[in-house]
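Would you mind keeping the following structure in view while I ask a few things?
Here the complex is missing a single protein chain, while all its other protein chains stay put.
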Amino acid sequence: MNGKNGGLDRSTVTVLLFAGLGEKVGRTLSWPWREGLTVAELLDELAARYPEVAVYRPTVMTAVNAAYRPVDHPLRPGDEVALIPPVSGG
Amino acid sequence: MNGKNGGLDRSTVTVLLFAGLGEKVGRTLSWPWREGLTVAELLDELAARYPEVAVYRPTVMTAVNAAYRPVDHPLRPGDEVALIPPVSGG
Amino acid sequence: MSREADGRPRWEARTDWGWFALTEAPIDVGTLSAFVTRPEVGAVNVFLGTVREWTRGRRTLYLVYEAYEAMALRLLQTLGEEVRREHPGARVAVHHRLGRLEIGEIAVAIAVGTPHRDAAYAGSRHIIERIKEMVPIWKKEFWEDGSFWVGDQLERIPYPDGRPPEGPEG
Partner (left out) sequence: MSREADGRPRWEARTDWGWFALTEAPIDVGTLSAFVTRPEVGAVNVFLGTVREWTRGRRTLYLVYEAYEAMALRLLQTLGEEVRREHPGARVAVHHRLGRLEIGEIAVAIAVGTPHRDAAYAGSRHIIERIKEMVPIWKKEFWEDGSFWVGDQLERIPYPDGRPPEGPEG
């Protein structure tokens, strides 16, 4: 559950995107990690690169390593960060 | 659904008893019908003959031809009268 | 009255929206839930009453259910119609076992299918409450030390002292 991916550099985080957002941007991204990076800052960087992330951002919840986390959560290298659009299971 | 039983005299009613009451008194009785007989009067007559009917009487509901009916309901020959102790299905 | 394939008796009524039965054969949950599932249905609620072994410290060995079959079947249909009046388009199946049941067996299965879930929950709940209130079916519990018709203590509320009577049926 560390989200560590053997094929990825340890100085990155893995970003997972789902549903419409995943279809538009891609389901998995590798993104550079830096000291002190938070979920919010990661979202800023992704939104600058992917306009769709900026559009979805007001509605997504965020999870780190498969658990919901607030946007001020600090990230560690190798973390798996998920952008969770409004769910529609059931 | 008339409760008419080919084997019974048309000047009788059929009485059905269930659960503990049926075990004690018998599950089916044939009882004489008379002009103007109501459910309440039938219960009076049964209670005089079967002490268990008197004991159960405060708790039984009554049905005529498979539908709940109040005790002032008049009976016709051939009717099927059920004494329904507190139910416990489900 | 008809017969199951194995000869056990069965009382049954089936319409385009409802399926009601009293039977001495085991109840199959999947068959009931499939009956109430249709293209217009998005939510199915199923309630199962199962035979519990322990009731307030007393062990049940098995149960026997008895019914006034013709009347009980008619009333189950009436309960289905009540659900349809409240939730138009609902599909309803209610099957109740009769005869001897072992621990863990399904005594009653109620399935209600509706477009949305509020109605499915409300419908199945309505039916089980009304069954326990007014459908002429009776349960006899058999314990290690005796047996007892539930409700037979001549009160409208079973177990008025909070547990089944101590003695065997008198």
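Order of writing sets the chain letters: A, B and C. Residues in each chain are counted from 1.
Here, contacts are C-beta pairs under 8 Å (C-beta built on N, C-alpha and C of every residue); 3 or more make two chains touch, one makes a residue touch a chain.
In this text the structure is predicted, and so the values were computed from the model without any measurement.
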Among the chains included here, which ones are touched by the excluded chain in the whole complex?
-> A, C
Pick from C:Gly7, C:Gly30 or C:Gly57: which residue touches the chain that isn't shown?
-> C:Gly30
Which of C:Gly18, C:Gly49 or C:Gly80 touches the chain that is not shown?
-> C:Gly49
Kindly state which of the options A:Ala19, A:Ala40 or A:Val71 is in contact with the chain not pictured.
-> A:Ala19
Hidden partner sits against chain A at residues 1, 16, 18-20, 22-23, 55-56, 58-59, 61, 63, 66-68, 82, 84-90
In the full complex, chain C touches the hidden chain through residues 28-30, 33, 37-54, 103-104, 106, 113, 115, 117, 120-121, 124-125, 128
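The rule is short, and it goes like this: only the chains that are shown with their structure count from here on.
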Looking at every pair of chains, which two share the most C-beta contact pairs?
-> B-C
Roughly how many whole angstrom separate the Cα centroids of chain A and chain C?
-> 50
When centres are defined as mean Cα positions, the distance from chain B to chain C in whole Å is 25
On chain C, where are the residues touching two or more other chains?
-> none
